[in-house]
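Here the complex is missing a single protein chain, while all its other protein chains stay put.
On to subunit A.
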Amino acid sequence: MANTEAALKEAMSSIEGTTGVALVDYTSGMALGTLGGGKDFNLEVAAAGNTDVVRAKLRTMEHLGIQDEIEDILITLGTQYHLIRLLKTRGGNGLFLYLVLDSARANLAMARHQLKRIEAELEV
C-alpha cells in the first residue's frame, strides 16, 4: 500500500515519459497532490479542467443509460498523452489520477499498465 505522495513519486519515476502527475478530487476539482508540471504546465489548472472532462463523461453515460463505470480516459495531443484513471480502491471514490506523458518518450500500453498497478496500490 502506498500513500498519495509515494504513488505520485512512483508514477513520476517509473513511468517512462511522465512530465507531470496529479491526484484530483472531481467532486471539488481540486488536486490532493501534484508532482512535476512546472511554470509552463500548471497542474492546478489541469486538475480543474480535467474534472470537467470526467464530469461530462459521467453525465453523458448517465444520459445514455449506460450502467457502467469509467476505467480510464485517454486524450491524445500532438506531442503529449494525457491519461485519466479513476480510483476504485477504498476511500478513493470521487478521485482520479492524472498523468501527462511526452508522446515521443512514452510507451502508452506500458504507461497504462503501470498506472493501473499504482492505482491499485494507492491508499488515500
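Note that in this section contacts are C-beta pairs under 8 Å (C-beta built on N, C-alpha and C of every residue); 3 or more make two chains touch, one makes a residue touch a chain; residues count from 1.
Rule of thumb we're sticking to: contacts and distances are computed from a predicted model.
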Which of "Roadblock/LAMTOR2 domain-containing protein", "Molybdenum ABC transporter ATP-binding protein", "glycerol kinase" or "Electron transfer flavoprotein subunit alpha" matches, in UniProt, the chain that is not displayed: "Roadblock/LAMTOR2 domain-containing protein"
Listed residues A:Ala48, A:Met61 or A:Val124, member touching the removed chain: A:Ala48
Touching residues (missing chain, whole complex) on subunit A: 24, 28-31, 44-45, 47-49, 51-52, 55
